[in-house]
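The structure appears below as structure tokens.
Certain chains of the assembly are absent from this excerpt, and the rest are unmoved.
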Amino acid sequence: DAPFTLIAGPCQLESLDHARMMAEKVLEAAAPTGTNVIFKSSFDKANRSSVDAARGMGIDHGLEVLATIGQEFGCPVITDVHDIEQVNRAAQAVDVLQIPAFLSRQTDLLLAAGETGKAINVKKGQFLAPWDMQHVAAKIASTGNENIMLCERGASFGYNMLVSDMRSLPIMAQTGYPVVFDATHSVQLPGGQGTSSGGQREFVAPLARAAVAVGTGAVFIETHQDPDNAPCDGPNMVAVDKLGGVLAELSAIDKLVKGL
Amino acid sequence: DAPFTLIAGPCQLESLDHARMMAEKVLEAAAPTGTNVIFKSSFDKANRSSVDAARGMGIDHGLEVLATIGQEFGCPVITDVHDIEQVNRAAQAVDVLQIPAFLSRQTDLLLAAGETGKAINVKKGQFLAPWDMQHVAAKIASTGNENIMLCERGASFGYNMLVSDMRSLPIMAQTGYPVVFDATHSVQLPGGQGTSSGGQREFVAPLARAAVAVGTGAVFIETHQDPDNAPCDGPNMVAVDKLGGVLAELSAIDKLVKGL
């Protein structure tokens, strides 16, 4: 009976005005279906394929922008953190802290995030089995913080490709924590373009529909007004003017599945 | 607008009476949702993990039983064939010939099947990419027979496990041929019990829902009145008295997705 939830926004913060524009468009897209929105964007892309790729606006300005979005639009905001020092600063600006997949086993980061008392969204490492995530969650929960979300974003499948194992969603749900399906990074082709990752935008909507049909009530979709020219994850971001259509599908499947 | 289709039946033929009982139960389960049924069973399990495993009733008696089921219940029947000699005999008894996944690259078998003019359901090899299946289909189509279905049944994922890549369904659909999702063998754990394969019955329904949400209009589910004591594929067959419930879900998602 929980409302359907969407974590969405541009992969990388570009400016306050851009973030405002994106938040407005995402909220507009979500309104007709009553979809809950958590606005997502990153202040720092800390693990780009190449050292020359754009890193983003940095933590000082980035957290300011995210806090402003939260206040102006009255919606929760999520951002990803990469070391302990960032955790405490980000916890003052946003509502949900996200642990990147590559860092999903870093004990100190998980503990520091847990200790903020904020909600934590942990991405499942591409190198982890779904049942391994109970131990990841237990690290956070050891701080007394049970406000945890577990997020599927694809498992390594040969080189430069991920596969979305839909069994992962009910397996992780057995922990009792809400499960999120990241439809954007699941269709990433890591390193697939040499100095950057490729992606398969055309599979975002089908895989998201699959995840919701399996029973997942929260989906993560990065979006941009012009994905092909976005500073990162362009090949797998959905154009924001198509987001409403995707949500209409997901929300309808969500209602159906919850009613079954 | 095509009706939702279910390929279902017991993994292995046990007797005419058993086949009758199963066909009746499957058709009963399908009736409330107006689901199309193709009755499936095998006369020979030609590639069991162990030489000691039950092979089935053999081709002579098996084809007779299958033909009888088709006549008595007025529903199409499908069975799998393993060599050219079986192809022509089976084509006289059943409506659809199925090419097993391990044999999906055997050119002569594909050609012989195509030449019967019967509908052909080809399982995608666990070792094939979805885009490889266009070449498999082209072998059959080279006989002039375009009555082809392409069936996803899991891709090798490490040892003794398969993964269902839901991207496979739209990719294979680009061929223009109907796509089937085999929810039973996709949850097989090949060789996972030493001398036999294990399975994860609990994922049949969620994966089938996912496949239908992606847009697949046909699902393959093996079923039995007592899966735990069935002569093969017990760990991944669904109890026939639960089949109606699964179909209610799948049919509802199918209608929703087709209406989107």
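Things worth noting here:
Per-chain numbering from 1; labels A and B assigned in written order.
FYI, a residue touches a chain if its C-beta (ideal position, glycine included) is under 8 Å from a C-beta of that chain, and two chains touch if they have at least 3 such contacts.
Since the structure is predicted, the reported quantities are computational estimates derived from the model, not experimental observations.
Of 4 total copies in the complete assembly of this structure file, 2 are presented in place.
Please note the rule applied: only the chains that are shown with their structure count from here on.
Computed centre separation for the pair subunit A/subunit B is 36 angstrom, with centres defined by C-alpha atoms. Contacts from subunit B toward subunit A in the complex involve residues 155, 157, 163-167, 169-170, 187, 200, 202-203, 206-207, 209-215, 248-249, 252-253, 256-257, 260.
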